[in-house]
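== subunit A ==
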Amino acid sequence: MLGLGPHASFIIAAYAVAFVALGALTVATVADDRKQRRLLADLERRGITRRSAKPRPAATPTVTRTAP
Partner candidate 1 sequence: MKAVLALVRRDIALSFREGGAIGVALGFYLVVVAIAPFGLGPDLNLLARVAPGLLWIALLLAALLSADRIFHNDYEDGSLDVLAMGPLPLAGVAASKSLAHWVTTCVPLALLAPVLGLLLNFPIHTIPLLVLAMLAGTPAVSFIAGIGASLTLGLRRSGLLIALLVLPLYVPVLIFGVSTISAAVTDPVRLGRRFMLCAISLASMVLAPLAAAAALRTGFR
Partner candidate 2 sequence: MTFSLTNLANPTRFLNFAGTVIPWLAALTVLLLGVGLYQAVFVAPTDYQQGETVRIMYIHVPAAWVGMGCYAVIAIAALGTLIWRHPLADVAAKAAAPIGAAFTFVILVTGSLWGKPMWGTYWVWDARLTSLLVLFLLYLGLIALWQSIEDPGRAGRAAAILALVGAVNLPIIKFSVDWWNTLHQPASVFRTGGSTIDPALLTPLFVMGGAFLALFVLLHLIAMRAEILRRRVRVLQQTQVQQAQIAQAARA
């Protein structure tokens, strides 16, 4: 294989740790993204869309004079 010299295990370990840590981060990020997209698609399929999510029109209250 490669001649990595006397410290081969450290070099391999460093690359392995970087690979595992960044790989896990990538997998977790992509999985989260997928999950949110699935949830959103699911909600929209059931007819709950952003249009229906539009808040009910807010109250526009008025102040009336009730006494002199």
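Things worth noting here:
Basically, contacts are C-beta pairs under 8 Å (C-beta built on N, C-alpha and C of every residue); 3 or more make two chains touch, one makes a residue touch a chain; residues count from 1.
The candidates were selected such that all candidates are chains of the complex that A comes from, given by their letters.
It should be emphasised that the depicted structure is a prediction, and the values quoted were computed from it without experimental measurement.
Comparing candidates 1 or 2 against subunit A, the one that touches it in this complex is 2. On the subunit A side of its complex with candidate 2, the touching residues are 2-8, 10-11, 13-15, 17-18, 21-22, 24-26, 28-30, 32-33, 35-37, 39-40, 43-44, 48-50, 52-53.
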